[in-house]
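Removed: one protein chain of the complex. Kept in place: all other protein chains.
Note that the chains take the letters A and B in the order they are written out, and that residue 1 is the start of every chain.
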Amino acid sequence: MSINTMDSLQQLLIFALAASGLGIVSSSKIRKALNWWTIHAVFLSALILIEALHSKEWETFLVVIVSLGIKAIFIPWLLGNVIKNSHTQWVGELFLTRVSSLVAAGVLTLLAYLITQPLMSLIEPTMRNGLAIAFSLLFYGLLLMIIRKVALVQVLGILLIDNGIFLAGFLLTQGMPILIELGIFFDVLIAALILGVLAKRMIRDYDSLNVDHMNSLKG
Amino acid sequence: MFIAIAFFAAIVMLFTRRNSILKSLNCLALITVGLTAFYLVYQVFTAGPVSSFQGLLYWDALSAFMLSVIVFISGYVILFSFHYMEADIEEGKVSRQRLKWYYFYIWLFIGTMLLVVSTPNLGILWVGIEGTTLATTLLVGFYRQKQSVEAAWKYIILCTVGISFALLGTLLLYAASGQIHGYSLATLDWRVLDSLAKNLDSGLLKLAFLFALVGYGTKIGLVPMHPWLPDAHSQAPSPVSAMLSGVLLNCAMYAVVRWHILIRQSVLGPEFSGQFLVAFGIISLGVMVAFILLQKDVKRLLAYSSVEHMGILALGFGLNNAVAVWGATLHLLLHALTKANLFVVTGRIVQKTGTRQILKIRGVISLWPYTGLLLLLGLLAITGTPPFGTFRSKLGILIGVFQSGRAVLGFLMVLFLTVIFAGFLYHFSSMLFGKPSERINGGENIKTLWLAIPVLIVLAVGFFVPEFLDNALLQVVHVVMGGVGNAEPIARLFAVPTGF
Partner (left out) sequence: MDFIISLFAGATNLLIILVLAPLLQGLIKKTKAYWQMRQGPGLFQSYRDLRKLWTKEEVISEHTSWIFLRTPEVVLASTIMAAFVVPNAFGWAPFSGYGDLFWFVASFALGRFFIALAGLDTAGTFGGMGTSRELFVSVLVEPTFLLGLLVLAFLTGSTSLQGIIWGLTNVSIASTPRLLAIIALIIVTIAEMGRIPVDNPDTHLELTMIHEGMVLEYSGRSLAFLNYAEQIKQFILLLLLVNIIWPTTTSNGFGLSAVLIFGQTLIKIALFGLIFATIESITVKVRLFRLPNFLISGTAAAVLSLITFWLTRGRI
């Protein structure tokens, strides 16, 4: 593969990441959102894989394998399991419906482009809008946390935030040092596990994944 | 070494079911961790910073100070847990099979906290802090009730999201320093960063610090990122609440202070990061006044009080004044001791009365005189009444505030503290005195009094600051202030007591 093709492929993957992030935001069924997440994780791993092929460092290959294993295989499996247990496919659209949340996400994307202007000088020119998209992913995650009331979608929101930060790190600094990177992956893995356990308990105790049912603690 | 011991202990806990074996294992682990940690702390304070594993672990005065706080409180809490969990099992709140899991999580928690204060690397620091969140989530939700699930959920969601921002901050710092020093693990090492600080890009550094402050601030529970804190602290088993309030918050505060030290050295100067800490501190203090006055749940009351004290700490560390930092450091220790003690004591009371409602708890002192005495001591200590040590530390911060010429800030702080004092007095006096409910049987063993050890230490520090503690505090101040200014004489002058 020529350098030119690799660059274009990376750009394409970055846009695909944004698109699949929007896919999660606009999904009206949990299962669909989870599928989008899987695609998203695969794209992310592919992006790092290209970089790994480029730099030929074993650390990067390791990150590819770990990210594929945790984000694209283990987490979808775990959350899919929880979905099977719950009786609903509803994503908990309380404030914004599909279309209006897409509009909100679009606005956030523009905002991301605005706030990353000062950081642009740090990145090689071909990857510039990657940073903005990393921040938009972060915003999409936060948006999901606010506008969706079902626990699993909020988990996807957290994971999206994490991916955004990961992407930003990847573009800004070619990834964190491997030790820290692995630590972060491990934390994500454990967090997903614990959230899965809690979600199952939620189904048992409340018979629902709607976080609005949990309102007994106040003041 | 002791990190490995803690994690190892956690795993060993899973292999046994017998309570007696669990107890002895815990004691064994505590003794080994305590001895190794004590040896290390002694070395640091007498012979300077220690590093091991090719610099992967590193302790200076500040980390050693935190280390001793963590180990002491953990030991105290675990010893109390024996009795507390036993009572819970008898009541049927927890099944006996799950006891080992309790100790497993506790030791994981301790291990991650030890990791936090042992690493010189801001990246690994982040991993450790996130690790503490994960280790404690299932402890918060340990009682299998609706409310505990709710509290645990809020806790993990808010803290994970918040701490993601700290990761972003770390990342930006890495981007800034990597430009100069190259992208490697060492670039996030604060020993390296301190030497680079003057050359770092100021715009990136500002952004990075703000993200880190918001992120770790969530974990500290600074207003407005605090809503998870009262839920988590009130729903967790009481020993865990004691650990959360006593040491976990301090660990997060430690992370912020590390960042603060770094930013102080940079071109942004000592005031930039300090002003944010002071602002967050005074806001937390002010907002908590209302929450504390109107509180009905005793554990939530204590949780809000933790937020308040974290505000005081942030304020103290944020000021560019040696006496204030000295006070904040001392206060960190004393608050940990007092709060752990208070949670333990209220945990006992809640267990005995079966309610957390302040209005339903009456006449503690006539029912259980020793517990009542403990509660009274705790009340006086937490509000900073003389002659308790907390008075000395708060006074230190106040002196710092006035010395740096912020009279309005000082006035507000005194005002808030006074009102909070009144609120505490009101709530606690109704619990301590008053006519007890007839259905509850009183009476207890004098052995309970061993629980008073932390609060007695606080009391003792109020009368005199021992030479080694004073020494340690001055070394910590030196680390935080970055060795600038002639702060030492002032602090020493203030530290040597003439008696109150």
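Just so we're on the same page, contacts are C-beta pairs under 8 Å (C-beta built on N, C-alpha and C of every residue); 3 or more make two chains touch, one makes a residue touch a chain.
Values in this document were obtained by computation on a predicted structure and should not be read as measured data.
Chemist: In the full assembly, spell out which visible chains the left-out chain is touching.
Modeler: In the entire complex, chains touched by the missing one are A.
Chemist: Tell me which residue among A:H40, A:K71 or A:R128 touches the hidden chain in the full complex.
Modeler: A:R128
Chemist: Which residues does chain A use to touch the chain missing from this display?
Modeler: 2, 4-5, 7-9, 11-12, 15, 125-126, 128-129, 132
Heads up, the rule we're going with is that only the chains that are shown with their structure count from here on.
Chemist: Mind listing the chain B positions that touch chain A in their complex?
Modeler: 121, 123-124, 126-127, 130-131, 134, 137-138, 141, 144-147, 149-154, 156-157, 160-161, 164, 167-168, 171-172, 174-175, 178-179, 183-185, 187-188, 203-204, 230-231, 234-235, 291, 294-297, 300
Chemist: So in the complex, which bits of chain A are touching chain B?
Modeler: Touch residues, chain A against chain B: 118-119, 122, 138, 141-142, 145, 151, 154, 157-158, 161-162, 165, 168-169, 172-174, 176-180, 183-184, 186-187, 190-191, 194-195, 197-198, 201-202, 205-206, 211, 214-217, 219.
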